[in-house]
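Let me give you the structure first, and then I'll get to my questions.
Removed from the display is one protein chain of the complex; every other protein chain stays in position.
Presenting chain A:
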Amino acid sequence: MSTDSQLKELALHDISVRFGGLTALDNVSLRVAPGRIVGVIGPNGAGKTTLFNVICGFVQPTSGSLTLDGRPWRPRPHHLSRLGIARTLQGVGQFAGMTVLENVMVGARHRHAESEALAALERCGVDRYASAYPGALPYAIRKRIELARALVAKPRILMLDEPAGGLDADEIAWLGALIKATGTTVLLVEHHMDLVMSVCDEILVLDFGKPIALGSPEEISADPKVTEAYLGAAA
């Protein structure tokens, strides 16, 4: 999908986010190298979506900084698409009053928006729903449409926020193959461990906003701190 020269390196340096007395992220650093698939996992409330919101500019970090291709970067939501960064949302977030095709066309950044949107829908196996309205479609189909809307912009960094939520085993296998086939930099927040372990090159584990482990899937699955965070100290 993207050539190496188009890929971007994204890095977070000591990012902290506090909401009043609650620390949502506590000194999180992460380097997402071009072409790598990096997973962010952790129990509910670990700060995974907050991390995504910082990268998207929806949440300003209390301290710390971000760099894109080594240069200081202050993200703004409506600049992401221009920079080649696309994000899917946990809650799907489609425009209910617009057809599936129109939903995907909004994400297109090229002149031939309609043909590119149809190609993205076809790639995600949902092109037959192009003229339907998303509200009437099953959740798993809407997840695929959300993915098509992110892919239509031909992103250099693809941020996937729980893309496997609500999908069955076959659909998750399809999703894993699609993520690998994108060939682009991917940042993946996901609870479904089989998917994370099978597609990610590197995994960051958060617990109550703190980074407790960073490594390959093998290193993470063997790390007792990760087991403790998921299953409790008694495990």
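What we mean here is this: contacts are C-beta pairs under 8 Å (C-beta built on N, C-alpha and C of every residue); 3 or more make two chains touch, one makes a residue touch a chain; residues count from 1.
Keep in mind that, in the parts below, contacts and distances are computed from a predicted model.
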{"item": "From \"Gluconate 2-dehydrogenase subunit 3\", \"Branched-chain amino acid transport system permease protein\", \"Carbohydrate ABC transporter membrane protein 2, CUT1 family\" or \"Tryptophan synthase beta chain\", the hidden chain's UniProt protein name", "value": "\"Branched-chain amino acid transport system permease protein\""}
{"item": "Per the touch definition above, residue among A:93, A:125, A:165 or A:215 touching the missing chain", "value": "A:93"}
{"item": "Selected from A:10, A:24, A:56 or A:120 as touching the chain missing from the view", "value": "A:56"}
{"item": "Contact partner of the left-out chain, one of A:40, A:54, A:100 or A:153", "value": "A:153"}
{"item": "Option from A:11, A:106 or A:119 whose C-beta touches the chain left out", "value": "A:106"}
{"item": "Touch list for chain A against the chain that is not drawn", "value": "56, 58, 77-82, 86-87, 89, 93-98, 102, 105-107, 109, 113, 149, 153"}
